[in-house]
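Missing here is one protein chain; the remaining ones are kept as they sit in the complex.
Labels A, B and C are assigned to the chains in the order they are written; within every chain, residues are numbered from 1.
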């Protein structure tokens, strides 16, 4: 019997729990040249804002120990061009499509989401309320329970299909934010966005990013992300969790699921190994065979605490 | 002219800005067998509590990507044995002695600090108000500005020599805590303690630490620590900053200083390279020569923001 | 549209070119013959503490043997570790990547401007042109470096029969001075008609070459470098500003850009 790695979140079935993370797979075209997207549970697009955004001046990225810093600055084509140029292609793709939405006001989230509501092949939206790179941006929402709830509930009114709220680690107590997102009507939580960090070039004395700081991602942050998932999973919040942060191997995915993630997203590792999701799905299946697990849901939350 | 790497913090002069971090150098004896402690700016002891603590059950540590998780559980000999067994040896050492103090109540911090006040060779104390490993412990102080200020100011009353407040990263806004420590009368800030994280063994489904979670340290967290130093340095807080987090090389030290650290502490890297402080001091001097810097203070805060 | 893929190849030849330059040849690499001058590959450094791949221009291919060669100079940790891999090591290569150079017309005279470590894709270009039957005597290969150690693989260029001009900043080999000064002398002497420029090298040299192109209204292309997390266009980390004012990806829209196209 081949192990069943399908997962269902908010009534939607995914062929597997391995998704790509926003900002790490563009709008999907490039990745589709590397492997068939049918191998992917879901594709999560780069954050879309109302207006097109050029993003920050380069350098926008810097390598760090087992990770990277980025301050892309939410560069994206804007909702108009996204709908006219990207959606038609995305609608043809043999995978679930999740559009990540960002904004610097609740109204912007609402406006972008309302437009996406008209595209039935947008299976879900993911609200990026935790982007560390925009000065006057999403970050205020993601650290404030009241704003989080408001943002989600207002979007809820205009977007009827499932909504994922994507939380960041840069708060004292992530469960408060998770609860606020739940109260606002989110269907699932994506945990977590980048941590914060910076670095400086010791020859020029300039920060390595023109934005002076950026989001820290990659294997370095995996232990933090696992803890965030663990804490929220045990907090009484009922929503399914999509685990994100430093996933590079199928072993990492097993860790996230044991701590309570129903699905995961692969981000930075795509840069090193663009076909990582394919390898991870295969490894996960092999692991389930060894462990004699019929369905991948048998892993979720099964960590045995001391 | 040989570069001058002495630094002065709260009126105390240190032969160099390279210190060892609490919990990563015991009480100094073992390290003294590896290199002469006179090479060290200061030695910061393992956290001392009122009663002896055995610490958590093993496994207490787990390796992660470019870092580690630990939940030692503040294992220490307690203030009585520290004063009778450790202080006499420490008093003979040719380096500055900083005793790190932890507690689960403000009274415990005060009691331990009061005892240390009687040992004039304890040059400074460092208040660990941000230990991620004690359930009913320091952590509440370190995330709450009111408790932080109270803790520091009460200790201030019993300990007249310089007090360093050691802050953790696990807060929404570290500047609030820094300001509270300043208001409480701290003389310097140590930034930062471990981040939080966890990991699970995918064969046994047990967390890798019996404490179920631990502190994340090592090069993985360096970008976060640099940002914390940067943010506090620019926040209007006037206190000198001691940078900690993932320092492995002299290049890392230069980064911390450019962002505003007056001195640094080396932690996890001591496990990999017990003589790291000696190598780092040499590298720092060579760098200063290349850059024609007369004194190491010429680096502090000199990052050129974009 | 190019479909890049990851492929494990074997390090067949490891040559120390001295002065911190190395040549590595990998094979069998199934995509070798799809690599064009200007194409690059993204090399993974297995088991090392360097997380990202490193972009390397293709310096030569052997389509029959399915081999590709890269040439690099030790710059930082990535290239240091790359230089340490020994013969028979297995490295994963992501490629072929990037938009290659556009070929000149037969009536054009080609002026190649290579600066230091910008040499590899241009050696490939010259080799490719000669193999395609382009008259080597109509190829001016300018190669500048800081000193003689920076001028590698001279014999290979000479063998192509192209007009070879070497400059060094310190005069230790060839003409003394910046390579672009020699190029300008040539343009002045020869006249700017039917010339096409190709350049790759350090930022200052690229800028000077771009300026020459604009000044003498020469068509041509430059190959750029940028920090490249992904190399396939998904991270938006490698962008460069165009003279139109928008950002384009060096890894997909480049690394080869027309003269005057990007801000240098």
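In this text, a contact is a pair of C-beta atoms (placed from the backbone, for glycine too) under 8 Å apart; a residue touches a chain by one contact, two chains touch by 3 or more.
Just so you know, these numbers come straight off a predicted model, no measurement behind them.
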Checklist line | Contact set of the excluded chain (shown chains only) | finding: B, C
Next item on the list: Using the touch definition up top, pick the residue from C:81, C:102, C:130 or C:160 that touches the left-out chain.
Entry: C:81
Next item on the list: Using the touch definition up top, pick the residue from B:60, B:166 or B:213 that touches the left-out chain.
Entry: B:60
Note to self: From the list B:75, B:117 or B:183, pick the residue that touches the absent chain.
What the structure shows: B:75
Checklist line | Where the unshown chain meets subunit B, residue by residue | finding: 23-26, 30-31, 33-34, 46, 54-55, 57-68, 70, 72, 75, 218-219, 268, 270-275
Checklist line | Sites on subunit C contacted by the missing partner chain, in the whole complex | finding: 47-49, 81, 84, 86
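Going forward, only the chains that are shown with their structure count from here on.
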Item checked: Core chain by centroid distance, with centroids computed from Cα atoms only -> A
Item checked: Distance from subunit B to subunit A - Cα centre to Cα centre, in angstrom -> 34
Notebook entry, point to check: Taking each chain's centre as the mean position of its Cα atoms, how many Å separate subunit A from subunit C?
Noted result: 37
Next item on the list: Would you please write down the residue numbers of subunit A that are in contact with two or more other chains?
Entry: 57, 64-67, 218-219
Checklist line | In subunit C, residues with contacts to at least two other chains | finding: 49
